[in-house]
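There's a structure below that I have some questions on.
As you look at this complex, bear in mind that one protein chain is not there, while each of the others sits in place.
For chain A:
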Amino acid sequence: MGNRSSRNQQQQGPAPSQPPYPSTILVPEQAAYNTPPGNPRRHGVPAPTVPGRVYPGAALYREQQLRTQAYQRTATIRNQVNLRKQSLRLEPVNGSKELLSISFTFDASSACRVTTFVHAREDSHQNCKISVQGSPAPPVYFSKGLGQRFPPDAPSDVQSQHSVHLGKHYLNDLCFYAPSPPTATSRTFPLIIRLEALTDEGRAEQRSLDGLQPGCELPHWVQSQSTYAKLVTEEDGSIGIRVLEQKIWVRGESYELQEIYGMDQAQGAATSANPASPHQTGGFEDYEGNECIICMSAPRNTAAIPCRHMSMCDGCAGALKAQSSKCPVCRTEIDSFLHIKLKQKQEAS
């Protein structure tokens, strides 16, 4: 438990053919300032579980209002299921214009199941219970595997069960999403896709996903990821889909997934450049496109919070802290820094 070493992550991670994962940090679903004072429930970071690679550099953003620019290290937690945001599509079922099947690619490092909900309400005070009018579509079970497709090729009824029926809903309900204040206990989304897997604990206790109703309150022994989306009318008049946000549920807590800007570059440089022989320019290494914008020599590994720009190395972040409290990229006031360990970087530097 609590293993933060990237080396271990690498050893225990899945096959090397693994696709690039989204770069994300996790932010507690309700930001600190919305939490009633004195509520100890969300304080502190849940102890990191087995290190995994689903989100390299994934971080738990502690829910503390950090008035001073705290310097945080990332705790890596394992997310077993991940819907690839970019892959989410709506595809006509048998050429129908009314019935659009929800399709996407996802990664699962253990057996999981997929549930989908159209025009659904989620209650954050009831462990993310999701309710829809009528009965939700039956869950679809998958074994572990990366790059799996939903819906599966066969049988075809899955396709129509997990679809958006334009004739059955007001288009407004499907296209319109008004972000409600985070304090709201329940929110209604045009579309929710939930991927669920058992935690190690759940497996040890011989729990099973079978007994859980789709959209039920999430128990501790389930780890899940939810993707929230809305429909849009594209320029050519076709119906498209946009992801609104993603959340994960880990050890009884819900966290919002947020991207870190500049992470893709950093990861690209980490994997493409051979760390044993960094580019030599003028006698020192050049992490092309990934150098800290302040010292221009060390690789970027520190993100400013809340703006999430990863533009600095940890050394310069420390120096910046002493001088200014603004992000070098956007000048947003920095609450805290997030130090992200990327593989190979340590070995390279």
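What to note about this one:
Operating definition for what follows: a contact is a pair of C-beta atoms (placed from the backbone, for glycine too) under 8 Å apart; a residue touches a chain by one contact, two chains touch by 3 or more; residues count from 1.
Simple rule for what comes next: contacts and distances are computed from a predicted model.
Missing chain, UniProt protein name: "Ubiquitin-conjugating enzyme/RWD-like protein", from among "mRNA decay factor PAT1 domain-containing protein", "Ubiquitin-conjugating enzyme/RWD-like protein", "WD repeat-containing protein 72" or "DNA-directed RNA polymerases I and III subunit RPAC1". Which of A:158, A:250 or A:320 touches the hidden chain is settled by the complete complex: it is A:320.
One of A:111, A:244 or A:329 touches the chain omitted from the figure, and that residue is A:329. Checked against the full complex, the one of A:146, A:184 or A:294 touching the unshown chain is A:294. One chain is missing from the display, and on chain A it is touched by residues 281-282, 284, 293-297, 311, 316, 319-320, 323-324, 326, 328-329, 331.
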